[in-house]
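Note that one protein chain of the assembly has been removed; the remaining protein chains are unaltered in position.
Naming follows writing order (A and B), and every chain is counted from residue 1.
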Amino acid sequence: MITRRNLIQLIGAGALAGAAAPAAADPEIDPVTGLSLQALSEGRRRGYTPVSTPNGRSLPFTMKDGVKQFHLVAEEVEHEFAPGCRAKCWGYNGSTPGPTIEAVEGDRVRILVTNKLPEATSIHWHGILLPNGMDGVTGLTQAGIQPGETWAYEFTLRQAGSHMYHPHADEMVQMALGMMGFFIIHPKDGNTDNGPPVDRDYAIMLHNWALHPGTYRPDPSIMQDFDLWTFNSKVYPATAPLLAKTGERVRIRLGNLSMWNHPMHLHGHRFWITGSDGDRWPRSSWRPEATHIVGVGQMRDFEFIADNPGDWAFHCHMSHHTMNAMGHSIPNTLGVDQSGVEDKIRSMLPGYMAMGKNGMDDMSDMAGMMGGPPNTLPMGGGKGPFGSVDMGGMFTVLKVRDELKGHADPGWYRHPKGTLAYRVSSDPSLVPTTTHKPDDQPGMPDMPGMNHGG
Amino acid sequence: MITRRNLIQLIGAGALAGAAAPAAADPEIDPVTGLSLQALSEGRRRGYTPVSTPNGRSLPFTMKDGVKQFHLVAEEVEHEFAPGCRAKCWGYNGSTPGPTIEAVEGDRVRILVTNKLPEATSIHWHGILLPNGMDGVTGLTQAGIQPGETWAYEFTLRQAGSHMYHPHADEMVQMALGMMGFFIIHPKDGNTDNGPPVDRDYAIMLHNWALHPGTYRPDPSIMQDFDLWTFNSKVYPATAPLLAKTGERVRIRLGNLSMWNHPMHLHGHRFWITGSDGDRWPRSSWRPEATHIVGVGQMRDFEFIADNPGDWAFHCHMSHHTMNAMGHSIPNTLGVDQSGVEDKIRSMLPGYMAMGKNGMDDMSDMAGMMGGPPNTLPMGGGKGPFGSVDMGGMFTVLKVRDELKGHADPGWYRHPKGTLAYRVSSDPSLVPTTTHKPDDQPGMPDMPGMNHGG
Partner (left out) sequence: MITRRNLIQLIGAGALAGAAAPAAADPEIDPVTGLSLQALSEGRRRGYTPVSTPNGRSLPFTMKDGVKQFHLVAEEVEHEFAPGCRAKCWGYNGSTPGPTIEAVEGDRVRILVTNKLPEATSIHWHGILLPNGMDGVTGLTQAGIQPGETWAYEFTLRQAGSHMYHPHADEMVQMALGMMGFFIIHPKDGNTDNGPPVDRDYAIMLHNWALHPGTYRPDPSIMQDFDLWTFNSKVYPATAPLLAKTGERVRIRLGNLSMWNHPMHLHGHRFWITGSDGDRWPRSSWRPEATHIVGVGQMRDFEFIADNPGDWAFHCHMSHHTMNAMGHSIPNTLGVDQSGVEDKIRSMLPGYMAMGKNGMDDMSDMAGMMGGPPNTLPMGGGKGPFGSVDMGGMFTVLKVRDELKGHADPGWYRHPKGTLAYRVSSDPSLVPTTTHKPDDQPGMPDMPGMNHGG
């Protein structure tokens, strides 16, 4: 459970871990979890676990005559998907996704929205039950918020659950450029009718971006063939890991404002879907899952007991969505010996990069090296304790540990003796008869330079 | 609840509202709801609410020796997606979708099918439990119905629920051109084991069309990159609104014969999925939702209490699917000053239309004006009470009112005082301290010409 005391301890630790949130300079925001001192204080006082937005942060509020007041500024932002890949996107308060709004069932909230974009916008409070005139659909329930204007939305929260905010004005363009955020409503009085409280609560937004290699602005006209697939607008390995202590109850609130219905897969654990943008679900409808589709415009609450220590992949199961740009629409040269040919083609077609003769494994971290187009990430390229992870995009690691020092990244998992897959022999003819197991972790000594353990 | 008395009152009112169904000339069909006098009479006598097919209609039947007999004619139809956009499609009885078949659990039905198409067809009764030889799969359970032939299907209905009919012959072509319809089976004796009766019952079919700009026939070879996305073969704003009185229980039966799994989102309400093409679902499995995926070949019953008065968007949440043609595959010129360039390009590339420098908002209703290709709708272009709605495609409005005059469109919602989002200031520097709320609806006076209220 996150407490104020360990947050204060962690602000230093987080900076060391390097997982800097956009508002890292704000002393009221923990750069690791994105939690504000205010959210922690509210959560402790009113009996809930505040939400952590990995690579993001919660939005502070002020109280005005009993109304919780927030301020969102719609604006262009310079966004970094991962070191080496930046773009001019649209977001709120300097980031995409915008900061997470948190409140409690029964609260009256007022959200001021200032438009610093070059065209009109509005905000729809997705999934929230409110008066029709606060619904934010341009043309239907309000005029657009013109550039330079500030508007106010005000309503009382009649429900608890996982919700979103996003524009309902020039929808295709504004969402494609990154305008989105969470609106989380905690239950009043710690109501647990539809499930026990959680120890860790994460919120991750799924998105896709048509940032064509060599360009610096997402292309909103693309419908399917995207270049970047993100968790909170970051691609792996820039995605922050998720942490949990063994035995803790964890919730991951997944939102999707992309153009694909993403099947999300968690390794090593069973989870239940316990709620949606339609609020908490009755327990009779919960089902154990290993992979669940989070549809476009949906939120889904994934909940599980982190009962299996280790480093566990959490990712979209569509294999192209754990790749970065250039993972598709390239020539198929499997089985073709290309010695000498690639340079020749590249002299005619700048930026050309061929698939290898034997697969793409060797190419996972060489985009820069090969003189590929500028502002393009390698297709994959996380560095794990055992070498390269061939994935990018919608991928992160859930780190479950018996002990955790606050919210600092614990480093890589140290596998207990006898629990690692191991090399039996490099001579396949020996295999059927040679199945004894070495005493220690035999797969590891072959990996020079690996950073193993915390 | 729809009664015969108010239907008769409404046939005039409906004509005034202009939401003419294809069979508007038939005095037995209400042009607003598509209900027939026959369906109303049957529903009242046998204890169910008949189904309304917005922009469509129910299919009359005759009784022959205790068998309910329907007649479908498969044929080419001249279809209008919205004023300004027509195509030669394939459908039944002069329309796409074909008319809705309604019957009651226990009924014996005979459906005569006449083929006026240039190739063989058949009809599969999707989701209906029937003898194998009535299943309509060409080659497997019957020979194709040749051009000019009439065949009969006859079976007894052993279930209640939301089903479809469509060809199982040259499937890819015949469905892509619009051959589809509903087959709704009402429960016998008003059985309510799996949910109370509803006050309003709508049926909407989702579809996609590759009607390339400037052409007049849908292209069946397209797999993903469609131009038009429709509710009952209409694009917004040609889609009829859905009406409900405050407190009524409403069902929307959604079918999907497109090539995408569509996540459908309703504003301002919680709904439950209460049934599928596999019939009604037990209540223990119902879950509150704000967005639900209706997969291809699925039907899903959305049910809710219309407890929130206003004009509420109901749409697919994939942002490209609430756009019309030309919303994708156009050059990305965001941030590029194009003064003077577009005309030059258009002189070389007739029909060229650029995205704006500042987004697409300004373009939502200018396709005609700009000399775009013929037979192409603007990307969006509904007119709301507060100006343009930037959406087209799979979008409609649910109008919930404390009072309704039958089925006539009540016009736009009149928001009670203090329930509209409002402009605080056009000077953002004032915002943090200026949060008082004007007495009336300040956002509205700026919208000249708006048609506000009923």
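Everything below uses one rule, namely that a contact is a pair of C-beta atoms (placed from the backbone, for glycine too) under 8 Å apart; a residue touches a chain by one contact, two chains touch by 3 or more.
Source: prediction; values computed, not measured.
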Looking at B:33, B:55 or B:138, which makes contact with the chain not pictured?
B:138
Looking beyond the chains shown, say which of B:175, B:252 or B:421 touches the absent one.
B:175
Could you tell which one of B:48, B:151, B:202 or B:302 touches the chain left off the display?
B:151
Out of B:36, B:114 or B:376, which is the one that touches the chain we can't see?
B:114
Which residue among B:41, B:192 or B:224 touches the omitted chain?
B:224
Touching residues on chain A - with respect to the absent chain:
224-225, 261, 263, 265, 267-271, 284-293, 308-313, 317-320, 322-323, 327-332, 334-335, 355-362, 364, 382-391, 397, 413, 415-416, 419-428, 430-432, 435, 437, 441, 443-444, 446-447
Touch residues of chain B, complete complex, unshown partner
64, 69, 71, 73, 88, 110, 112, 114, 116-120, 122, 124, 126-127, 129-146, 148-154, 168-177, 210, 215, 217, 219-224, 259, 261, 276-282, 284-285, 293, 295-298
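Just so it is clear, only the chains that are shown with their structure count from here on.
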Between chain A and chain B, what is the separation of their C-alpha centroids in Å?
34
